[in-house]
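The complex is shown incomplete by one protein chain, all other protein chains being positioned as in the whole.
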Amino acid sequence: MSPDSGAISRDEVAHLARLARLAVTDDELDTFAGQLDVILGSVARVGEVAAEDIPPTSHAVPLENVFRPDELRPGLTQEQALAGAPAAEDGRFRVPRILGEEQ
Amino acid sequence: MSDLIRLSAAELAERIAAKEVSAVEAAQAHLDRIAEVDGAVHAFLHVGTEAALASAALVDEQIAAGQRVSALAGVPLALKDVFTTSDMPTTCGSKILEGWRPPYDATVTTRLRAAGITILGKTNMDEFAMGSSTEHSAYGPTRNPWDLSRIPGGSGGGSAAALAAFEAPLAIGTDTGGSIRQPAAVTGTVGVKPTYGGVSRYGLVACASSLDQGGPCARTVLDAALLHEVIGGHDPLDSTSIDAPVPSVVEAARLGASGDLSGLRVGVVKELGGEGYQPGVRASFDEGLQRLEKLGAEIVEVSCPHFEYGMAAYYLILPSEVSSNLARFDAMRYGLRVQEGASAEEVMALTREAGFGPEVKRRIILGTYALSSGYYDAYYGQAQKVRTLISRDFAAAFAKADVLVSPTAPTTAFPIGEKVDDPLAMYLNDLATIPTNLAGVAGMSVPSGLAAEDGLPVGLQIMAPALGEAVMYRVGAAFEASRVADEGLLIAPEVAK
Partner (left out) sequence: MNTLVDYPSVVERYEPTLGLEVHVELSTNTKMFCGCPTTFGAEPNTQVCPTCLGLPGSLPVVNRTAVESAIRIGLALNCSIAPWGRFARKNYFYPDMPKNFQTSQYDEPICVDGYMDVTLDDGTVVRVGIERAHMEEDTGKSLHVGGATGRIHGADYSLLDYNRAGVPLIEIVTKMIPDTGGRAPEVARAYVTQLRDLISSLGVSDVRMDQGSMRCDVNLSLSPAGSGVLGTRTETKNVNSLRSVERAVRYEMSRQAGVLDAGGEIVQETRHFEEQSGTTRAGRRKETSEDYRYFPEPDLVPIAPSAEWVEELRGTLPEKPWERRARIQQAWGLSDEELRDLVNAGALDLIEATVAAGAPAGEARSWWVAYLAQQANSRSVELAELPITPAQVARVIALVAAGDLNNKLARQVVDGVLAGEGEPDAVVESRGLKVVSDDGALIAAVDEALAAQPDVADKIRSGKVQAAGAIVGAVMKATKGQADAKRVRELIIERCG
């Protein structure tokens, strides 16, 4: 898939949606595929810029070595932590059964 | 309309400090105003009446006891619903966070409270700050007080509309690609995007981490400056915040109000303001340049050739960071959870499908794509390089001019519904504002007048180097003083009754 073409297929959108844990509907897939195709065609312009020797910016303002000391700072109580939980049990967040393995 | 709500924040603060008016009275006047007009404007998602009155009462007590209070004590404020508040919901304009009560306050929230500012409530916004019209809010759009059939800009349309409708004299917004400045332009108010790192992002729900910045919104430049000094400054909880004093923007605003800009060089960015800009917007901009010259500034033309790639770079970097930042909304620990009984993975996917709107989904998918192995170098990687080139363009331009100017937005407020189904058309609203976010420099929008063809507000964008807000405020204040002297304050007719 060359960046110049900017073409993104419906299948690719479906795959990306799965990666991003979005259960998109078929209608959405159709709409998004068309829209994203157009958008990608537009953003692919970045490829026109000659930038081989240009370093990427990840921070607009150059800061380095920002640290904090290894000291305790008050956190949340268990109650506060679980306050917004959709489900909780025994002081823990209760979640539906997990299909995947831990990494 | 009660006189109190027509006052600027500076004027109101003086009266409160002088005990001519109580903070509670000031709060109540604005709460009454909200009750009166917000049904039509829909600037607010949540009004915290009790807490606001209690906060105001506390300020009155302190003043009565002769305690020193801060410069804006007792002044009401509207807070964009993207900052965490432990006593009010924080929804970010999204269904996925409907009713969510954070267990902590954002640093900005804490600083507002410490300054005795009365937080009236949380304002509407495009979902997770993605949009230029506030039409992507899951809770319905906000309407422009200048014409209720039109958008108030976005993503911070709620904050800007609240100001324009006199529901509050102060507001806080966030600006990732223009989300403070563009709403300010289309509502005839003042909005500032500080230098990246100038205002803490702790408690600011992230959209694009390397672009987001909270900033002050008001109806006057001085008010914005006063608010800027309250919220700005280093925060050890934000690794990207700058450890330097807040620029002396209040002093600069007061100096600027004298109206003398002699010796200052104002750079007009060739690449911003040409094709795609509404005639009335360009005309207002040209008038603005003449006004600056009248005030003594030297107008120079500068070229920033990579600005034309700004949109493309932005719409690669933002979605990429968004796709990662919004991954946490997975129904496991807080927020919406759809459908029990299925697996965690299914619940995550169904919840995110139900809880996010189309614009958010589009950007998540786009970002996932741009970061994918095989595409990273061409898209995200390349966009970050273009960003460097844009920064260099700014540096070269600032060698020739003290501030840069452009129209803030290509058009005046467009009708609700006109662009909402055309993402690219919507993105073009950010043409002029995006470069400042990519480079991390400072930018503000001040009203420059009304467009001839539709009588709607137009904004003048003023940009300054990183940590160079002082000169920006000075120019903005001078421009404002001159324009108001000639044309008067801009007051939205629809809700001026």
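All chains are identified by letter, namely A and B, in their written order; residue positions are counted from 1 within each chain.
FYI, contacts are C-beta pairs under 8 Å (C-beta built on N, C-alpha and C of every residue); 3 or more make two chains touch, one makes a residue touch a chain.
These figures come from a predicted structure and were not determined experimentally.
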{"item": "Selected from B:T240, B:S284, B:T412 or B:S482 as touching the chain missing from the view", "value": "B:T240"}
{"item": "Contact with the hidden chain (one of B:L77, B:L204, B:L350 or B:A477)", "value": "B:L204"}
{"item": "Subunit A residues that touch the omitted chain in the full complex", "value": "15, 19, 21, 58-59, 63-78, 81-82, 89-103"}
{"item": "Positions on subunit B contacted by the hidden chain, ascending", "value": "83-84, 90, 92, 97, 100, 102-104, 106, 201-206, 208-210, 236-240, 320-321, 323-324, 327-330, 332-334, 344-345, 348, 368, 371-373, 376, 380"}
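The rule is simple: only the chains that are shown with their structure count from here on.
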{"item": "Euclidean distance of C-alpha centroids - subunit A vs subunit B, Å", "value": "24"}
{"item": "Subunit B partner contacts - residues on subunit A that touch it in the complex", "value": "1, 3, 8, 12-13, 16-25, 28, 31-32, 35-36, 38-40, 42-49, 51, 54-61, 63, 66, 68, 76, 80-81, 83-87, 93, 95-100"}
{"item": "Complex interface listing, subunit B residues touching subunit A", "value": "100-101, 103-104, 195-197, 210, 236, 239-240, 242, 306, 309, 311-313, 315-316, 323, 327, 330-335, 337, 340-350, 352-353, 356, 358, 361-362, 364-366, 368-369, 372, 374-375, 378-379, 381-389, 391, 423-424, 427, 438-441, 466"}
